[in-house]
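After this line comes subunit A, so read on.
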Amino acid sequence: MRRTLEPYLWLLFSGGGVVAALVVPVLVLLFGVLMPLGIVDWPTAEHLRGLLDGVLVRLALVVVVVLCLFHAAHRIRHTSEELLGIARFDLLVAVMCYGGAIAGGIAAVMLMF
Partner candidate 1 sequence: MIDVLIVGGGGAGLRAAVAVAETDPSLKVAVVSKVYPMRSHTVSAEGGAAAVIGAGDTLDEHCYDTISGGDWLCDQDAVEAFVAEAPRELIQLEHWGCPWSRESDGRVAVRPFGGMKKMRTWYAADKTGFHLLHTLFQTTLKYQDVIRYDEWFVTKLVVDDGRVHGVVAVEIRTGRIETIPARTVILATGGCGKVFPFTTNAAIKTGDGMALAYREGAPLKDMEFVQYHPTGLPFTGILITEAARAEGGWLINKDGYRYLQDYDLGKPTPTPKLRSMELGPRDRLSQAFVHEQHKGRTVDTPYGPVVYLDLRHLGEGKIDARIPFVRELCRSYQNLDPATDLIPVRPVVHYMMGGVHTDLDGATPIAGLFAAGETACVSINGANRLGSNSLPEILVFGRRAGIAAAAFAREHRDAEPPAVRSQGGDERRRLERAREGSRHGERIADLREQMQHTLEGAAGIYRTGDELAKAVDTLADLRERAEEARVDDTSTAFNTELINLQELHSMLEIAQTVVACALNRQESRGAHQRTDFSARDDEAFLAHSLVHRAPDGTPSVGLLPVTITRWPPGERVYGRD
Partner candidate 2 sequence: MKARDKVTPSAAVRTTSAAYRPRRDNLWFARSRNYTIFVLRELTSVFVAWSMVFLLMLVAAVLDGTLEGFAALAAQPWMIAINVVALAAAAFHSVTFLNLAPKATVVRLDGYRLPAWMIQGGNHSLWLLVSAVIAFFVLRGFR
């Protein structure tokens, strides 16, 4: 029987999809829209730092980043292949997409630990 990596990728994709669905909108809403527009005040740097001091918070952030990036990588891989008809370059596309996600994950770890 041929082995395939897809089940693992799909689990990461799905997990990422759930996480993204639950946390991304509120984060973008706060930091990307409301605060820059001045509708909500920026929290103090100390407050945010304080949050990041918690190991659990940092760990959670890394998980969120990794999963969401995998989610995006998986979808971008498939959609680009469907939209552009480049399925025959799947290996290359996959390496680029998941590679990007892994790089992002490593960056997150290096940043926070």
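Selection rule, in plain terms: all candidates are chains of the complex that A comes from, given by their letters.
Here is the rule we go by: contacts are C-beta pairs under 8 Å (C-beta built on N, C-alpha and C of every residue); 3 or more make two chains touch, one makes a residue touch a chain; residues count from 1.
Please read these numbers as outputs of a predicted model, since none were measured by experiment.
Engineer: Would you mind flagging which of 1 or 2 touches subunit A in the complex?
Structural biologist: 2
Engineer: Considering the complex alone, what residue numbers of subunit A touch candidate 2?
Structural biologist: 2, 14, 16-18, 20-33, 35-37, 40, 42-43, 45, 47-52, 61, 64-65, 68-69, 71-76, 78-79, 82-83, 85, 100, 104, 107-108, 111-112
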